[in-house]
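One structure is given below, encoded as structure tokens.
With one protein chain removed, the remaining protein chains of the complex are shown where they sit.
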Amino acid sequence: MHLQHDPLDLASLVASVSAPDRGAVATFVGLVRDHHAGRGVLGLEYSAYGAMAEGRCTAIVAEAEEKWPARIALAHRLGGLTVGEAAVIVVAASAHREAAFDACRWVIEAVKAQVPIWKRERYLDGTEAWVDPTAPTGTMPTGVMP
Amino acid sequence: MHLQHDPLDLASLVASVSAPDRGAVATFVGLVRDHHAGRGVLGLEYSAYGAMAEGRCTAIVAEAEEKWPARIALAHRLGGLTVGEAAVIVVAASAHREAAFDACRWVIEAVKAQVPIWKRERYLDGTEAWVDPTAPTGTMPTGVMP
Amino acid sequence: MRRSVLLFARYAELFGGETVSVDLPDGATVADLIAALRALPGGASLPPQPFVAVAQAQAAPGDRLPLDAELALLPPLAGG
Partner (left out) sequence: MRRSVLLFARYAELFGGETVSVDLPDGATVADLIAALRALPGGASLPPQPFVAVAQAQAAPGDRLPLDAELALLPPLAGG
């Protein structure tokens, strides 16, 4: 399972792929930021096309483990999150730090590009909006409502 | 202080540089491996030119924080370590994941190249040796003694 | 035939539910599905090439829709 409503735990994900013959562990943690496109963010809600999202995460991990001599852990949070909470964690453990870094970076890019997850942000001014990373930067998020 | 004899704690290092406006956190953890140059490793001992090593770590962190919009945490273990323990941890927190990854990777390379720390490995066969990363791979480590 | 399409996030709000039904001819393609969705109330504000998943995989406009495949209309992804 790569998607979970419970808080993500970096240490346990690192432990899940560490091994005595994998001395290099690269990780990426995405935290909920307090601002987006110039607006103050209070928190957000992640939702997903659950079955497809799980399937894409599993496929991404498998593809990374085929491309690099590395073991990958991947977890993405769903539901309500507040500022500072971890939204996504990628861990890549390898005998070689180049492979660990490259695999970790590739996985987070693949997650952003391929996994059907959506984010609804709540702003300081009381409004909410669905985040659209494909929208031109500087424009208002789509679907703004009070 | 970047050098410590106590075990390294990834979570507290991540927390030390995370902030609501830094949503991307890249980390590198170097663990003691169970083999080196084809030999089984039981554990190792790190020693340092303490004052210079602390100074180089501080300078590396400062240089990385100037090159990238990131905050860096860096800790290196000294003394005796067993297989699987964390020897070094780098954390780079930024608003942008590219900066976080690039800074993290640059710091670990700089640490390996610049910080006066030495490693004496203990092998399964009862021998010990100082590790020399500049020696041709495949050769025996220098200073092997029973 | 009548096909049910899964909706998520902003598109679920757009169409007012988590699924929507459309009538499609035999041999219909992803492009036909998009056209049918666009004709529904709320569908006018879909982007030119919305992301359609067929059997939980990204599909191209020319792909035919297998009879029993799960169909879904996906807003721009925002995970990670």
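Letters A, B and C mark the chains as written, and numbering starts fresh at 1 in each.
By our rule, contacts are C-beta pairs under 8 Å (C-beta built on N, C-alpha and C of every residue); 3 or more make two chains touch, one makes a residue touch a chain.
Everything numeric here is computed off the predicted structure, so don't read it as measured data.
**Q** If the full complex is used, which shown chains touch the chain that is missing here?
**A** Over the full assembly, the chain not pictured touches B.
**Q** Which is it among B:13, B:26, B:48 or B:73 that touches the chain not included here?
**A** B:48
**Q** Taking the entire complex into account, which one of B:14, B:88 or B:103 touches the absent chain?
**A** B:88
**Q** Give the residue, chosen from B:5, B:67 or B:112, that touches the chain omitted from the document.
**A** B:112
**Q** What residues on chain B make contact with the chain left out of this view?
**A** Against the left-out chain, chain B lists 30, 46-49, 51-53, 55, 76, 87-88, 108, 111-120, 130-135, 142-143.
The criterion applied here is as follows: only the chains that are shown with their structure count from here on.
**Q** What's the distance between the Cα centroids of chain A and chain C, rounded to whole Å?
**A** Comparing mean C-alpha positions, chain C is 25 Å from chain A.
**Q** How many angstrom between the C-alpha centroids of chain C and chain B?
**A** 50
**Q** Counting only residues that touch at least 2 other chains, which ones in chain A make the list?
**A** Where chain A meets two or more other chains at a single residue, that happens at 30, 108.
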